[in-house]
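Omission of a single protein chain aside, the complex is shown with its protein chains in their original locations.
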Amino acid sequence: MPFKLQRREEHSAWMTLFSPLIAVALMLATGAALFASLGIDPVRGLTVYFLEPLQSAWSLQELVVKATPLILIGIGLSICYRANIWNIGAEGQFVAGALAGSYIPIMMVGWEGPLVFPAMIAAGMAGGALFALIPAALKVRFGANEILTSLLLVYVAQFFLDWLVRGPWRDPEGFNFPESRLFDSDAITPLIFEGGRMHIGFPVAVIIALLAAFYLTRTIHGFQIQVIGESPRAARFAGFSQNKMIFFAFAVSGALAGLAGIMEVAGPIGQLRPTISPGYGFTAIIVAFLGRLNPIGIVIAGFVLALSYLGGEAAQVTLGISDKIARVFQGLLLFYVLACDTFIVYTFRRVGAVREAS
Amino acid sequence: MEIYEAIILTIITAATPLLLAACGELVAERAGILNLGVEGMMIMGAVGAFAVAFSTGSPYLGIAAGIGAGALASLPFAFLTISMVTNQVATGLALTILGLGLSGMIGDAYIGQPGVKLQPINIQGLSDLPYVGRILFSQDVIVYASIVLLVLVWIFLFKTRAGLSLRAVGDSHSSAHALGVSVRKVRYMAVIFGGACAGLAGAYLSLVYTPQWTEGMTAGRGWIAVVLVVFATWMPGRLLAGAYLFGAVLILQLHAQAAGVNIPSQFLSSLPYLATIIVLVLISRNRTLVKKNSPACLGKPFVPDV
Partner (left out) sequence: MKRIAKLLAGAAALAAVALAGSAFAASHGKTKIGFIYVGPIGDHGWSYQHNQGRLALEEAFGDKIETNYVENVSEGPDAERTIERLAREGYDMIFTTSFGFMNPTLKVAKKFPDIKFEHATGYKRADNVSTYSSRFYEGRYIIGQIAAKVSETGTAGYIASFPIPEVVRGINAFMLGAQSVNPDFKLKVVWVNTWFDPGKEADAAKALIDQGVDIITQHTDSPAPLQVAAERGIKGFGQASDMIRFAPEAQLTSIVDVWDAYYISRVQAVMDGTWESTDTWGGLDAKMVEMAPYTNLPENVAAEAAVTQESIRSGEFHPFTGPIYKQDGTLLVAEGDIVDDGTLLGMNFYVKGVDGELPN
């Protein structure tokens, strides 16, 4: 190979800043080529896909609604990934949180008042965290690979949800259709504007992002995560417990996924149904990486991914092209981000040049 | 046909795509690359195989196209993780997402078209043998290929110099590099081989299992293949057992229902996943076994010191 990677003396500040922007630019270029190959004017295609959803107050609100769960889950995942712990099962934890929180409005009918919603949030976070602790415990106790166990548990959670809404939690007045009863007004995620769908989940997500940023950069515990992730050996010498960190990271990411889950069913959905997530837990993995595992970056990345969904819908309605294009854009974007990030730590040298230098 | 024969035949069909994809993933992981993009490569194989078989009418050309499509899909992953040392978990996920999207777009033209089915080969005389005739001698060519492939992979890994080099790359890329093995070249080959196997598995789905194209038709089988590799502690022989065991749970839960066993079907449907978790835990408990076989450099990027 004529080029070789070479580690930079220090991280490139320039690339740290511009890498995501370059990645987005590359994705847009590929997108333009893709539109052209489908016989659509690339400028029009990109405009409809990436700009139109930003042009009305309604669709901006919808963008926020879509980004909120992605941001919440993404922040939790970033803590795991920084510690080199691979929680791939946020989708299952999202469902588990939604189930735990929904117990209150479905099974405790008649309980009203201002405490209902906070109780649901607490139950949702606890449910998500407990479900996430299963792969954590299996890893710590038995050494079972957490990528696989957390992923397999997604299927289990979804089947359990399915069983509940078709069986014991079915709406008694719903003609045996698979849906729970609609939640009472006290059990609904409060809206920010009357009539819209934007709910308090978004400000909550922003606050959590700020807290996470503070925690990761300004606390000793946050620093431990970094050390454990980058150099397990050094972490052991320093006396940091890898096992405690596994439990902690899974619990936090599970709780945040659970929070996203309960706010979603109590908010935009308003009841429990067989499908409550269009793959938020998986998309959030892209969000975490696109945001470079940085909480503030994740807020921005959440919006980019939300835009890719809304744009996909707009493209389908306006341009008449397949909705699958959204996934193509998401996959490409992640590829480009990962490739560009390489340049933060490395630089390419011509093999000949390297020889001369040495 | 006796019922046990029929059940075994069905299990073999269910296990074959898992076995094929897992076989490729095993080689990639032995070389130190964790590729979570199996699902994406598999579905690219499925759509490639269907498209070519449909336009040419030949299932064999379809198989070739499936293998090619899977290998092609693995290239961007190989480039990023090996040449650009990106994070393997994230890159693999990107490949899966991209594969699901791209295959859907390519496949739009083939939705609702009846496919070309690859027919089983009946070995005259032998397939009429009592008890085992049908099971052993009237399968399609891909089923035999999956077994042969597995044996070849075993011979390659443990009986050849090249296989030894590949394992060395996975166990300690720095020492392999010091000994003059081209770490990147070996890894490229291993990843592309993994892609080709996943593509063949996809071809099996769209040409044999259900001869049609449908969006997302891999339905998570690529992930199961990844799980099976750990399940098998990176040993080809155990992979065979794992794939057939998983296929058996998958099929027997349906038989249990048909026979009138009264358990919620959602529970039965989640049984294969629960069973896999339990087996995974049982295997992982034996840490010496896992340590002995697991490639020490799995998932770690390699940058040679210049």
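In this document, chain identifiers A and B correspond to the written order of the chains, with residue numbering beginning at 1 in each.
Here, a residue touches a chain if its C-beta (ideal position, glycine included) is under 8 Å from a C-beta of that chain, and two chains touch if they have at least 3 such contacts.
Computed from a predicted structure; not experimentally measured.
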Visible chains in contact with the missing one: A, B
From A:G101, A:P268, A:G281 or A:G331, residue that would touch the chain that is not displayed: A:P268
Contact partner of the left-out chain, one of A:L5, A:M27, A:L46 or A:V65: A:V65
Touch list for chain A against the chain that is not drawn: 56, 58-59, 62, 65-66, 159, 162, 166-167, 175-179, 182, 195, 197, 264, 267-271, 273-278, 309-310, 313-314, 316-317, 320, 323
Interface residues of chain B (partner: the chain not displayed): 3, 6-7, 10, 13-14, 108, 111-112, 114, 117, 205, 209-212, 214-215, 217, 219, 221, 250-251, 254-255, 257-260, 262, 264-266, 269
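Just so we're on the same page, only the chains that are shown with their structure count from here on.
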Separation of chain A from chain B, taking each centre as the mean of its C-alpha atoms, in whole Å: 28
Contacting residues of chain A [partner chain B, same complex]: 1, 4-7, 86, 88, 138, 142-145, 147-149, 151-153, 155-156, 159-160, 162-163, 166-167, 282, 285-286, 289, 322, 324-332, 334-335, 338-339, 341-342, 346, 349, 354, 358
Chain B residues within the chain A interface of the complex: 36, 40, 76, 80, 83-87, 89-91, 93-102, 104-105, 108, 184, 215, 220, 223, 226-227, 230, 264, 266-267, 269-270, 273-274, 276-277, 280-281, 284-285, 287, 290, 303-304, 306
